[in-house]
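The complex appears here without one of its protein chains, the remainder shown in place.
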């Protein structure tokens, strides 16, 4: 099916987008939501299942207290109210990867509700705009198993001959976080969607409640989108694009659906209320399941589980364990470090915030810490194709290298060789300096001899300096440094040249 | 027939302790009895769906070895037991009386089965039941009906007709049952045996294949009140695998039964539930009930009439809550992970296989209840049906609370009729549902109840049950009152009521 896509600028001229985001987060508890099976990713199929998570007749669920604790902490970090009393409910529908043919979830009594998250986006003009995303609810539920589709084309569900189901993932605790409709974002809708998911991810990482690995599916995002005729204020029919599994894809999926909806509406058609699948390869979506009134989950309170009634004391105790909110922390650190907006944004953008903070804690100056991580080490990480944190150099080592520079034992150029040694695992910075013979030569006799040799080799340059053209000293310094294989203090060399020729 | 099969579990325990017999001997005589009278789907009592001859004898041998070494595990170590087929048993088939689970062998034990094994009771086998415990006659078993030992043309009650018939026909001294709306008590009443539904949460439901999770309870099925108390204390207590299990130790039940058997009920306040008697109740049932109430007065109890006005809505409430819960519980039987798989012609999808399997694997009553439950939960009807039923449930519980402010126990006939002929109500669901009129309120409110034999109805010579209900967690009162009634009536009859039952001839298979 070919879609008529309307250029983004034209979409914005004619329509107001309404966004809604549903994010499923797998908690990193040791055990599943309702049984003691492990949650380790990548185990052999059906080795992490028991009567409960396999839905065997007679088995019963018992709530993982740690998962409830994580749910409450997430709710608090999203500025939510925490329910004083809530229940689990059964969401009834048949699907082969769901062992009981109902999902134990929460329905009209979520553990957390009515919160918000402020997200920042950068405009093309380089300014920061803040949007408040209101949170409808965050509730607890369980994950499903995973099917492998065999036969047909490319392992997709459609056209497969049969499927093979592994229930290891079934029952892993999920928190589903649902926003209220996000209105008034205009052309920023794709950026706001992406920034929201990024901010949520940052919060979850800070809480330590999930691995939030989008590529492994431990964080999955469904994007709801609808368009209203500009200024009408009437919400249009929405589509729900499922399992958009990277930050970039979130932005692209919103952008694509905006163009597609506009194409349908301007062509006189009606948007179908349906789920859509996002295709990473070309950034398009394709139709999934039509959402109709016939869809009837027949929710009712789970009779095998008793209500969850977190005491206010417990909630306050958990509130006191919350880390500083990421935005607040960034503002504080920027002020402490004296970074410009651009320096701060680059530091965050490079994923270097924690590393810089730890390097400073280990004794380096903020500017030195930033310089090494953003320039030298980011380049290496890029070349190696790994995260900055996996480049093989610790914040403590960076601080130790900088201390060597500050003491005059090495210079920046030699420091790069020290980093080579660190990445190669040759020992501590001091050991590498010693083993590689990188220490700056401080023997005045050798230095003086090298200067004399340079003057002798370059009589015309020496003459210029004698004539008062001090700027020409650079050429002699270069010659001396070459002679000394870089292991000289350039400042001292300059002093010596000027002494001898002054 | 060996004398050993006539002994109660308490007597067998004493005989074992005294070294007068062995567990192997006891187990063997019961296996012999089963072989002689149980028959199959076409003839005989047909209380068992599966008999584990080898397993039971092996457990009996181990019991005898423990006892010889002076290390019995429990008072009942070595006394055999039958288990309703709705409880999972590792290595033993568990079908719930349904085709859809034919041949399923669970990889785990229900908690009550674990407890029974840990106490050293040999498991004789699995007993017949209405499919997924839906019914009051055991006719809805996919494997053929169980027959009442009093009259084999009649039903043994249900859904636990197999367990009740097994103890009534001396095939087992003890059995486990489950009671969602009367499935332990009503079979007890119509077979002349004792059955107890404990307080909800008093006995673990882990491994009980759920019919209606908020109503189900596992309980003892025996011939005497003392035996029920012994078994109840063995299976009861907190289970961390069942979140609805009450975190309190079970105890005092055997003491209460022994105390009650002395026949002194002085100071006890008894309420006769006005709404659970009267027109439409079989005259012979009412006559035996009234005599038993008079007996309570003779034993020193103060009897008054108590009205529980909302009890008249129990049946409707129950037949909304139960189907709703069971429609969801039974969704897991979908041919994907275990059980029957029916593959229609062509290249069917998973959906088509699920539908065909569920059509072929479930019987009519199961389908009816799944459909009613699906309807009651569906959007647009939830508030009017399921939601409303849960509210009426609150009113019924309030009636109990108010009643127990005035009296210590409530009493009623267990069932409106004696055992009816097989086939009489099988196609008339409403008539069948009426069987549980008196037993259902206790399940809705979570309170405990017992049925003890009250004699035989004049008109048909069949057993009548007397029901005693107590407040939640006051299960001991059931045993005190039940044992007092049992002792007085047994001495009046000159023996256990079952001694009046016809002697069963061996069936030819």
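Order of writing sets the labels: A and B. Residues in every chain begin at 1.
One rule holds in what follows: a contact is a pair of C-beta atoms (placed from the backbone, for glycine too) under 8 Å apart; a residue touches a chain by one contact, two chains touch by 3 or more.
The criterion applied here is as follows: contacts and distances are computed from a predicted model.
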Taking the list "Heme exporter protein C", "Peptidoglycan D,D-transpeptidase MrdA", "Aspartyl/glutamyl-tRNA(Asn/Gln) amidotransferase subunit C" or "NADH-quinone oxidoreductase subunit K", the UniProt entry for the undisplayed chain gives the protein name "Aspartyl/glutamyl-tRNA(Asn/Gln) amidotransferase subunit C"
Of A:308, A:418 or A:451, the one touching the omitted chain in the full complex: A:308
Considering the whole complex, which of B:6, B:61, B:274 or B:337 touches the chain not shown? B:337
Of B:259, B:290 or B:378, which residue touches the hidden chain? B:378
Looking beyond the chains shown, say which of A:9, A:127, A:161 or A:281 touches the absent one. A:161
Among listed residues A:54, A:227 or A:393, the absent chain is touched only by A:54
What residues on subunit B make contact with the chain left out of this view? 104-105, 107-108, 199-201, 214-215, 240, 243-244, 246, 310, 313, 315-317, 319-320, 327, 331, 334-341, 343, 347-356, 358-359, 362, 364, 367-368, 370-372, 374-375, 378, 384-385, 387-395, 397, 429-430, 443-446, 472
Where does subunit A touch the missing chain, residue by residue? 29-31, 35-38, 44-51, 54, 56, 62-68, 85, 87, 93-97, 103, 144, 147-149, 157, 160-167, 242, 275, 277, 288-289, 294, 296, 298, 300-301, 303, 305-310
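Convention: only the chains that are shown with their structure count from here on.
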Subunit A to subunit B, mean C-alpha position gap in Å, rounds to 57
Seen from subunit B, its contact residues with subunit A in the complex are 87-88, 94, 96, 101, 104, 106-108, 110, 205-210, 212-214, 240-244, 324-325, 327-328, 331-334, 336-338, 350-351, 354, 374, 377-379, 382, 386
Spell out the residues on subunit A that touch subunit B in their complex, using ranges where they run on. 51, 54-63, 90, 92, 94, 96, 99-102, 163, 165, 296, 298-300, 303-306
